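One structure follows; several queries about it will come next.
The complex is shown incomplete by one protein chain, all other protein chains being positioned as in the whole.
Letters A and B mark the chains in the order given here, with residues in each chain numbered from 1 onward.
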Amino acid sequence: MLIPHPLLGLRDAQEFSYLGDASLLDRPDGLAEKAGDAFFSYVYLRENPAGVHRELWFHEQGDRSWLVVTRNTVTHEILGAELARDVALRSRSPRERGDPA
Amino acid sequence: MPDLKPITALGGDTARRLHHGALELEENTELALASLALRRGATQPTLCGIDLPGPGAWALSDEIAAFWTGPDQWMVEGQNRADSDFASEVAALCPGCSVTQQTDGFAAFEIRSSAGETPILQLMAKLVNIDPIRFPSGSATRTGLEHMSVFVIRRAAHHIAILGMRSAAGSIWHALEKHILRIEDRKP
Partner (left out) sequence: MRLSGGLIDRSRTLRFIFDGKSYAGHPGDTLASALLANDVLLMGRSFKYHRPRGLIAAGSEEPNALVELRSGARREPNTRATMAELFDALEAQSQNRWPSLRFDAMAVNELFANFLTAGFYYKTFMWPRAFWEKLYEPAIRRAAGLGRLSMEADPDAYDKGFLHCDLLVVGAGAAGLAAALTAARGGAQVILADEDYHLGGRLLAESHSLDDRPATEWIAAVVAEFACLPNLRILPRTTVFGAFDHGVYGAVERVSDYRANPGICPRQTLWRITAKRTMLAAGATERHIPFMDNDRPGIMLGGALRAYANRWAVSPAKRVAIFTNNDDGHRTALDLLARGVEIAAVVDSRAGVEAKGQYRVISDAIVSGSKGRLGLRSIEVTRGGSTEWIACGALGVSGGWNPNVHLASHHRGRPVWNDSQQTFVPPAELPAGMIVAGAAAGRGTTHAALVSGAEAAVRVLNEIGIAATLPELPAAEDAPANLSPLWHVPGKHRAWIDFQNDVTVKDVKLSHQENMRSVEHLKRWTTLGMATDQGKTANVTALAVMAEMTGKGIAETGTTIFRPPYTPVSISVLGGGNTGTHFRPRRLTPSHQWATSQGAVFVEVGQWMRAQYFVRPGETHWRQSVDREVVATRKGVGICDVTTLGKVDVQGADAAEFLDRLYCNAMKSLKTGMVRYGLMLREDGQAWDDGTCARLGETHYVVTTTTANAGTVYRHMEFARQCLWPELDVQLISTTDAWAQFSVAGPNARKLLERIVDGFDLSNEAFRFMACANLSVCGGLRARVFRISFSGELAYEIAVPARYGNALMARLVELGQDLGATPYGTEALGVLRIEKGHAAGNELNGQTTAQMLGMGRMVSAKKDSVGAVMSRREGLLANTRVLVGLQPVDASEPVVAGSHLFAEGATQETATDQGWITSACFSPHVGSSIGLGFLADGAARQGEVIVAANPIQDQNVRLRVVSAHFVDPEGERLRA
């Protein structure tokens, strides 16, 4: 498989290690109420689709970036890849991102 | 000067060399390395006259060289400065950056061809899964070589460098030597 690294172009999948569903980006707040329930879902429950899947790959033998790759788990077609950091920052509030004001 | 004697990554007193056909393989024991990462809010520094290169690139000036290793991260090379506190020197030039000594983290091997780029391309085809056409002079990347993570730098059309974990220097040398000895004069 070839992964289309957003900065480096197509790279051999053997340079990467795979973590799983990109939902791992949305870590619940550990100090919130009912954190236990939220973490149970976060740690154990997955959609596991046969089809388009957003997933986390680590470019271990490369630039050590984490990527969110959109891949069809049935055909292996890869529809896109972005830096996980960018995806994670997008879902933060401005204050959390450290933006001024 | 400390009164301890250093040894090379391959465990010798001097750099190891191999000459076969048009190819020369040499352990580069005098290469200083420091990793450089931007902190938040820092502006990208200009180091000794070079603009830090973008993804996949390697840049050279009179004193130092640098290659991109990740978003906002580079590796700085200082030839013949392996004994110095290279990280401190680089840190002084790069305020607001995180700099870490890496000289002894890596074993560096230089491979030069005396017959143009053909032997280099033949060798790369056996070592790494990199399209040589998209890896001209001034390119650098990290990739896998015989199950080890290495940096590959195309310093010139006829000259590449391989940087890998110092502890695996013997395994890296073995892989390079094995394939260099097998390069025959055949059309690539």
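The rule we apply is simple: a contact is a pair of C-beta atoms (placed from the backbone, for glycine too) under 8 Å apart; a residue touches a chain by one contact, two chains touch by 3 or more.
Fair warning: this is a prediction, and the values are worked out from it, not measured in the lab.
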| item | value |
| --- | --- |
| On subunit B, residues whose C-beta touches the chain left out of the figure | 1-9, 11, 35, 37-41, 73, 82, 85, 98, 100-106, 125-126, 128-133, 146-148, 165-171, 174, 181-182, 187-188 |
| Residue ranges of subunit A at the interface with the undisplayed chain | 1-2, 10, 17, 19, 24-25, 27-31, 35-36, 39-40, 42-44, 56, 58, 60, 64-66, 75-78, 83-85, 88-89, 92, 96-98 |
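Note that only the chains that are shown with their structure count from here on.
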| item | value |
| --- | --- |
| Between subunit B and subunit A, distance of the C-alpha-averaged centres to the nearest whole Å | 31 |
| Interface residues, subunit B side, partner subunit A - complex | 40, 55-56, 68-71, 73, 129, 134, 141-144, 149 |
| Subunit B contact footprint on subunit A (complex, rising order) | 7-9, 11-12, 14-15, 60-65, 83, 85, 98 |
